[in-house]
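All protein chains but one are shown at their positions in the complex.
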Amino acid sequence: MTPPSASNVAAPRKQETLDQVTIRFAGDSGDGMQVTGGHFTNTSAVLGNDLSTFPDFPAEIRAPAGSLPGVSGFQIQFSSKDIHTPGDRPDVLVAFNPAALKVNLSDMPDNSVIIVNSDSFGEVDLKKAGCKTNPLEDGTLDKFQAYKIPITELTMKALESIKFKEKDRPNKERNKNFFALGILYWIYSRPLDTTMKTIERNFAKKSNADRPIVLAAQTALKAGHAYAEATELFRSQYTVAPAKYEPGTYRNIAGNQAIALGLVAASKLSGLQLFYGSYPITPASSILEELSQRKAFGVKTFQAEDEIAAVTAAIGASFAGALAVTGTSGPGVALKSEAINLAVMTELPLVIVDIQRGGPSTGLPTKTEQADLLQAMYGRNSESPVAILAPSSPAECFTMAIEACRIAIKYMTPVFLLSDGYLANGAEPWKIPEPSSLPKIEVKFRTEKEGFAPYLRNEVTLSREWAIPGTPGLEHRIGGIEKSHIQGNVNYDAENHDFMCRIRAAKIQRIAQDIPELKVHGPQDATTLVIGWGSTYGAIRAAVEDCQARGLKVARAHVRHLNPFPANLGKVLSRYKKVLVPEMNLGQFLFLLRAKFLVDAKGVNKVQGKPFMISELIEVIEKEAR
Amino acid sequence: MTPPSASNVAAPRKQETLDQVTIRFAGDSGDGMQVTGGHFTNTSAVLGNDLSTFPDFPAEIRAPAGSLPGVSGFQIQFSSKDIHTPGDRPDVLVAFNPAALKVNLSDMPDNSVIIVNSDSFGEVDLKKAGCKTNPLEDGTLDKFQAYKIPITELTMKALESIKFKEKDRPNKERNKNFFALGILYWIYSRPLDTTMKTIERNFAKKSNADRPIVLAAQTALKAGHAYAEATELFRSQYTVAPAKYEPGTYRNIAGNQAIALGLVAASKLSGLQLFYGSYPITPASSILEELSQRKAFGVKTFQAEDEIAAVTAAIGASFAGALAVTGTSGPGVALKSEAINLAVMTELPLVIVDIQRGGPSTGLPTKTEQADLLQAMYGRNSESPVAILAPSSPAECFTMAIEACRIAIKYMTPVFLLSDGYLANGAEPWKIPEPSSLPKIEVKFRTEKEGFAPYLRNEVTLSREWAIPGTPGLEHRIGGIEKSHIQGNVNYDAENHDFMCRIRAAKIQRIAQDIPELKVHGPQDATTLVIGWGSTYGAIRAAVEDCQARGLKVARAHVRHLNPFPANLGKVLSRYKKVLVPEMNLGQFLFLLRAKFLVDAKGVNKVQGKPFMISELIEVIEKEAR
Amino acid sequence: MVAPSQPQTSPQPPRKYTKIDFQTDQEVRWCPGCGDYAILNVAQQVFAQLGFPKEKMVMVSGIGCSSRFPYYVNTYGFHTIHGRAPAVATGVKLANPELQVWVATGDGDALSIGGNHFMHALRRNIDIKILLFNNRIYGLTKGQYSPTSVLGTINDKTAPFGTVDQPLNPISLSLASEATFVARSVDVYAKRLMDILKKAAEHKGSAFIEIYQNCNIYNDKAFDDFTDRPFRDDRNVMLEHGKPLIFAQGKKGIRLNGLKPEVVTLGENGITEKDLIVHDEHNPSLAYLLSRLNHPNFPEPIGVFRNDRMPSLDERLENQIADVKKAKGEGDLRKLLFAGDMWEVK
Partner (left out) sequence: MVAPSQPQTSPQPPRKYTKIDFQTDQEVRWCPGCGDYAILNVAQQVFAQLGFPKEKMVMVSGIGCSSRFPYYVNTYGFHTIHGRAPAVATGVKLANPELQVWVATGDGDALSIGGNHFMHALRRNIDIKILLFNNRIYGLTKGQYSPTSVLGTINDKTAPFGTVDQPLNPISLSLASEATFVARSVDVYAKRLMDILKKAAEHKGSAFIEIYQNCNIYNDKAFDDFTDRPFRDDRNVMLEHGKPLIFAQGKKGIRLNGLKPEVVTLGENGITEKDLIVHDEHNPSLAYLLSRLNHPNFPEPIGVFRNDRMPSLDERLENQIADVKKAKGEGDLRKLLFAGDMWEVK
């Protein structure tokens, strides 16, 4: 890997090397925090750091400027080591206004760095944030390394010579985030070129008239960098070396983007047309948004009138032979549940992507949670078994999306893919796979008339065959009423119903033969197991590894197939004296483990709309594992 | 109790006394089996027998006449003892056509009585039922006491002199069911007067022109009775003595009717207007039908455009201060789940009546099942606790409906009332309570302005107050977004969300202090516990009592409060070596017991769209309890 | 078994079918005397006459008596869940535009629980044909009133004191939902129904056909007032494109007085055919106005209210995909994955 070119660095001060750094950008939703974070992320990624990010949006589109609910945040941890979370508490907070400072201050450790835009601490600003005194002056920042920089003023000065069109003029000031970014690039020895190029590219579509906008952003970035370099404000400059990666080509990827790519890949791998039926809902909408770009792949997106139409159209498409997917969040799953049952009964392949968010009801729509597991398992009338998968990191969303499609098709069944708001928006480096290295998904539509029966089953998978409209001689009828075994006619017989209920359940259980066994990570003599699922992976792994490093007899395992469970799960659980189950809910996976294996596992539960901190878990493990 | 008047009995033959008898009427859906069964039930009820009934409709309105799917059945067990089920296998089958005979024959024990209408075994009839040979002649009935009676012919002869209007003439023949009923009344020494009066009353609204119709029914009934009396066909006549009942006034009641009456009663007991929002669905529709008759009680029924409108209108009514109830079956619950979550979040009282039926999806719409328990518990996004109740017999539906309203109001929460198709349509004698003996339901709307906050909680129940529109000074706003503790403002704070999730759960748990402890029935030294919920009550009780009578060390308990569980449930379970859990599903209550109490209980599961037979349970208990 | 492939598009000569080809081995389970039989009979005849390959035909339905339709037609069939047939059909058609997709539904299924999908399918002009069996009752659930039940109807089941809900007018509603083909017929008007079904099949885009259907069990004779033979001519007006609105064997007609339609007698007060409204299938506002005419104040209009050719959703989507592919080339998975800011680790 080529080292970053140390451009623009004139007179180096004290140079230090760090293993990892966590930075949080915070400002008004209009301040471009997500963009700023995105640039820092890409630059760090290209630089070869391992990293993990956590964007935290307000629920409002534009809450009142400067207000507490309007604060938008973006946290990134970047490192020369393998890391798995965006970091517990930031080393650096960049706060663009009093509200941002106020909301985030409690997360900052003593002596950490706080950079504020001192220009936005006027009386009005303070009032909007509900500050009675000015935190820049009242001693609030005493225990921190606080840098009060008039970022707005400096930015405006740097851009003085750039002429904006009349109507764009108020936007000039908005480049202050690039100024701040420039400062941080200097402190952490990041090159400017990735961001410079991206700015250029983002505006490529626009006309020449927008040239000043591009120029302004680039100028502000450079000015910030030069400012940090020139002033003696920052006594040290830091390097965070590239992490050790497997060889390959990498990019940075967020969970929802990975799901979208995974679905397109599954379409190619199966040779099936991708049909995505969805109704916009936070935090799932970006999958629909991404896929509607993919017309060149023949992807058909259907922005339905509601969730019920989204899923039923997908079921129709599946009947017609498409790779049918429907995506939503918790409230949407609730609405789709009646229809999902139709797919269970008709045994049609269907992938249901659920990007979980805080609930119940509308709940905390922009926050993360893991509380739809039992809804996915049981949220339908009667005995209605489906397969359930959960990716554990943004990049893994790609492979798990493909896996969901594979299982849906092979077992002719609905499959839930349970991601969450944290994975959806969080990003991490992803080693891009060669398409040729991805496993083909075998699809065989039935064409022979001889011996055809709609509910004839494969002996291994127990799944029925897919016979799609357009195939001569296989005309048949399916529906939501109970079907007779093999023939698939409407059937009200008592024994047949009992048999069919059990065979539908058995079919889902068969999947356990077809998925990897659960791996345990930890010492042979571990007595405590920490077991999780979904997006808690990073925090659990980091916490357990920390404890292991200090000699605690603790192991960890992460379940990606939640229904059916990996075949060896029961055996694994039985090996430990203590089983801890951290979840961002009140104990749903815990509940399944207890019921199925009668194991007296203990929940570690947090329902705060945000991920676990590593330190929280370490604390619990230390207490429990001794 | 006055003994039945032995009317019409001329020359008695051998008189025998029986403890209990099970009769099944079966015929085409057009043959009036439900009406026939209803008359037999009422007569037996008025006679003082204990009884239990099981109507079994075809899914079609009118399946092709004479076809197998068109067979409609009605089973009644009546007894001089306390009974709890409609009987396992009938002692008598009355079959009106070959299809009815074919469908029901396998349930008949050897040497049982089979009465057939031999007039309906023509070639065409046999073909419609798919009979290759005539069962009346091919030896099929050899092992039974078969009576082949030309019922149609005899009926027509009896009605010869009654003149029907031109258009009604084809209906004359339909009175054959009354003829058959007359025969059975003779055999089982039932008086004719109850039925005679009911026929009269049912036609009371009609004009005099319909007189011949009344006359025909009554004449056919008497003719059947006289026929049995006159011919020497039946060698014995039986008496089933009245059962021992507590003193009181009794009527026969079916589950849905009892729920409707219970809701009206709860409305009176609470002083609240009853609002029932529903969309028709089998087997729940009859509650809507019953309640739409109750305008004189100010009951407002709203036949909504769909289930979502039904539940959300009910939520609106609850917000406005009504006793709000919504009723449906499993697929409807699935559709309502998103909205139920709104009631969870806004903490409004709401009763959700779920008359469970066979599923998944459309499933077996006219058959019974108990498989919505986990849907009720978990079928919503995120952590969404609700209370769940289940009546165990048709008559108990009345008290449990009141109990559901009480809990909903007192704890400001949605409450599920889980009945099923079997309870809904099955009937049993009900000791009518004096309204004055029913417990008042206390309702206090908040009116004081001082200190009002929408999410201020009662310390004992943890429930918030009900402050309804129209109350000056309490104007406030609620909604589905997470609320701040006490103030109830929109709130996205991490800790508040965690707190509110836990307090919503705690509130539901508090109900456990307010419900009866679980009672166990059985010997002190029992080692096996049979525990159930809902409509399996009768079969479990009968089976366990039978085993107990034969000295098996087995006890039984029946859970009516499924969330929260009775406070002593865990302790009860821990007392037994073996716990058996019969359910008409694949083990849902079982699952809750295992997860909550880590008890290695064992499921006894049947998903056949019909109730357990006592003998099936006895067999299992005998095997397991030794 | 074969691997999945794109449907073939080469045009084929019409197949020779008879009605029997469209019958199935399933016993028909409607009540004897139900109007559904007549509709099924006509539909099977029409399907045979169309000559469209039956393996490319799909019948989709919701739940209700009417929704059992697919079981009795020997094509691909999907008996889905209550109210969702138009959405399922949309998915079928979008996934494979080669298929001819029919929806069988009832007044409850389409207009009550399914109202939203009904409206949105029509406004998107997805190429499906919706047959709405309007018996003004919920048949399958045993006779509760429906959103087309006449206001004030005493309904034994759920409106013992009379309904209090103003009913919906399916024709008005479908027009306001931008449907491009809208027609009405009656179960027993076999010939008319046949013509209309054929026109609907030929129409590219959403077609909506309301069929008055007698439920002899729960709402018997709901339409007899104007469909019974003796009154039929007097109480129906047959809509024919380009023809004046004449009925009662040519004796009466309908004209506009300002924007208010009125019944007039030809020959009286000098009124001639020229004064009458001339039906124009291409004028949606006229169609709407006609949809407001109802027995007994007017003769009940039967026929095609609107018939306009507009691009259908499936056409629009296929064209868009084709355009994008033409402009950008067929999607390349490798290019899609290897994109954005990348870096190389060696």
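As written, the chains take the letters A, B and C, and residue 1 is the first residue of each chain.
We adopt the following convention: a contact is a pair of C-beta atoms (placed from the backbone, for glycine too) under 8 Å apart; a residue touches a chain by one contact, two chains touch by 3 or more.
Fair warning: this is a prediction, and the values are worked out from it, not measured in the lab.
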item	value
Contact set of the excluded chain (shown chains only)	A, B, C
Contact partner of the left-out chain, one of B:G139, B:P170 or B:G470	B:G470
Candidates B:G248, B:P439 or B:P516 - the one touching the absent chain	B:G248
Touch criterion as defined above, residue of B:D88, B:D306, B:E369 or B:E403 at the omitted chain	B:D306
On subunit C, residues whose C-beta touches the chain left out of the figure	112-116, 119-120, 123-125, 147, 161-162, 164-169, 172-173, 175-178, 256, 259-260, 280, 283-286, 288-289, 292, 310, 313, 316-317, 320, 323-324
Touch residues of subunit B, complete complex, unshown partner	1, 42, 45-48, 194, 198, 245-252, 261, 264-265, 268, 270-273, 275, 277, 294-300, 302, 304-306, 308-309, 312-322, 324, 338-339, 341-342, 346, 431-435, 443-448, 468-481, 489-490
Absent chain, residues of subunit A that touch it	60-65, 67, 69-70, 279-282, 285, 288-289, 292-293, 295, 301, 303, 305-307, 331, 361-362
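In the analysis below, only the chains that are shown with their structure count from here on.
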item	value
Whole-Å separation of chain centres (CA-atom averages), subunit A against subunit C	44
Inter-centroid spacing, subunit C versus subunit B (mean Cα positions, whole Å)	39
Multi-chain contact residues (two or more partners), subunit C	63, 81
Overlap residues in subunit A, where contacts from two or more other chains coincide	338, 341-342, 346, 479-481
